[in-house]
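Below: one structure, written as structure tokens.
What you see is the complex with one protein chain gone and the rest in place.
Now for subunit A:
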Amino acid sequence: MATPARGVPVAAGEREIHVLAVDDSSVDRAVIARLLRNSKCRVTAVDSGKKALELLGLEPKVNMIITDYWMPDMTGYDLLKRVKESSKLREIPVVIMSSENVPNRINRCLEEGAEDFLLKPVRQSDVTKLSNWIR
């Protein structure tokens, strides 16, 4: 059953998109958060897959997850798998970011259900397109 994740209504039909950003680099977290806020998203930024799953378990409304691929302890791919394996979370679109252009890696993530794969450094234009994944 494909029920898209819905945003929290803010005013007269407008939705606020809540994005969970996951990246172990504080520099990259600051940049991605700024890019997302410029696109009128509400952003929660965490530094690990573990914290991301904890937050998702607390049931806030998250419309999209954007995660770095390489992180110590849990990679973005591992996080993607956990999200897609969960009946509660699997409808949330997941986007992966990486500073390395590795076709195998990209394919693996897309096959596992990632909506998109962005190369770092991420640009505003990349982020603007992400709203396509949120229904």
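Here, a residue touches a chain if its C-beta (ideal position, glycine included) is under 8 Å from a C-beta of that chain, and two chains touch if they have at least 3 such contacts; residues count from 1.
As a convention for this text, contacts and distances are computed from a predicted model.
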Original post:
Looking only at the UniProt record of the hidden chain, which name from "Mitochondrial import inner membrane translocase subunit", "Vacuolar protein sorting-associated protein 45 homolog", "Histidine-containing phosphotransfer protein" or "Mediator of RNA polymerase II transcription subunit 7" is the right one?
Top reply: "Histidine-containing phosphotransfer protein"
Original post:
In the complete complex, which positions of subunit A touch the hidden chain?
Top reply: 24-28, 30-31, 34-35, 38, 70, 72, 99, 120-121, 123-124
